[in-house]
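Below: one structure, written as structure tokens.
Just one protein chain is left out here, and the rest sit where they should.
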Amino acid sequence: MSFTIRKQGEIVVVDVEGQLIVGNRQELKQKVLDELEKGEKRFLIDFSQTGYIDSSGLGVLVSLSKKIREQGGELRLANLNDDLKTLFELTKLDTLFQISDSRERALESF
Amino acid sequence: MSFTIRKQGEIVVVDVEGQLIVGNRQELKQKVLDELEKGEKRFLIDFSQTGYIDSSGLGVLVSLSKKIREQGGELRLANLNDDLKTLFELTKLDTLFQISDSRERALESF
Amino acid sequence: MRKMRVALEIEIPSDVHEIERVVELVQKECRQLKIEPEKCSLNVPVALTEALSNAILRGNREDASKYVRVRASVSKAGDMLVVDVTDEGAGFDLPASTLNCTTPENLEREDGRGLYLMQCLVDRVEQFVDGGNTVRLTVQRG
Partner (left out) sequence: MRKMRVALEIEIPSDVHEIERVVELVQKECRQLKIEPEKCSLNVPVALTEALSNAILRGNREDASKYVRVRASVSKAGDMLVVDVTDEGAGFDLPASTLNCTTPENLEREDGRGLYLMQCLVDRVEQFVDGGNTVRLTVQRG
């Protein structure tokens, strides 16, 4: 499991490789908050290499989204596989996030 | 697991494929006794395709050897791998059987 | 005559970093039992992760001297996978603790989705105290 962060234009793109769960969600949270503190405003998390997400992983996404909005920024998600889509639908979090089917579409959408 | 019986010259050759254990030793015993009843005298059991043998498998070899000798015949063994050699040494059955390193040598030895 | 039955028992210290390896072992078991691919890749891993993190964080309060035991087995009839997660805590009231996290007032909460997700993802969730607090997840095979 690892997180890769890179800048694409004005957008901070995070790749989540492996599971996003209770054991590593703090790491993701800290990395994104560090970027927010540096003044970044636009964030995209790409799940194309993600296995599963647990409730605390979902919780971190919700809390990051709130914090980014408070700073006038925005968090978007991309590339949820069928399993992850099911998870977002069950928790109705698909109504809270803007979710794109591809990284390109997500990057254009900002 | 299966037993293959074929005649090579005057010798009945049995291949033991898989394990020779409590669940299948009767099958081996019966097949060899059937040949003995038909008048066969020389038997070679080839273990090149055998995994492991348990105490009841060893017991069947001992009892077949005795029965064959009673009919004036002989049972020889070939191709014991290192595991099987250990087993025959632990039980001192290596002193009871004539054991060859190859099928050819065993066939010539009769 | 009943057939062979296999159960897997795993014991871990109260450390959330152990969760992923346990889930992997149970996932392998799921695949061997020919449980539907989606249940092997989503339902069982997520529900089990929730049960394990609750056992470690809530039941054992991350006390390093306490352990969590997981037992994955097949029901006698052979039609269900049964996963028991046992911690050394005093237990809790499952129905009273289960929050509907999809209501507008709960939607933006950070926590409180674990038991709800478990209920959504497996066929049955039970809780009982019997020499430790156990949460039992039952999944229909096939």
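Per-chain residue numbering starts at 1, and chain names A, B and C are given in the order in which the chains are listed.
Keep in mind that, in the parts below, contacts are C-beta pairs under 8 Å (C-beta built on N, C-alpha and C of every residue); 3 or more make two chains touch, one makes a residue touch a chain.
Computed from a predicted structure; not experimentally measured.
The chain that is not displayed touches the following shown chains in the complete assembly: B, C. Checked against the full complex, the candidates B:L58, B:L77 or B:L107 give a single residue touching the omitted chain, namely B:L58. Residues of chain B that touch the chain left out of view are 1, 19, 21-23, 51-56, 58-60, 62-63, 66, 82-83, 86-87, 90-93, 95-96. Taking the whole complex into account, chain C touches the unshown chain at residues 1-13, 15, 18, 21-22, 25, 64, 67, 73.
Rule of thumb we're sticking to: only the chains that are shown with their structure count from here on.
The geometric centre of chain A is 26 Å away from that of chain C, both derived from CA atoms. Spacing of chain A relative to chain B, judged by their CA centroids, is 67 angstrom.
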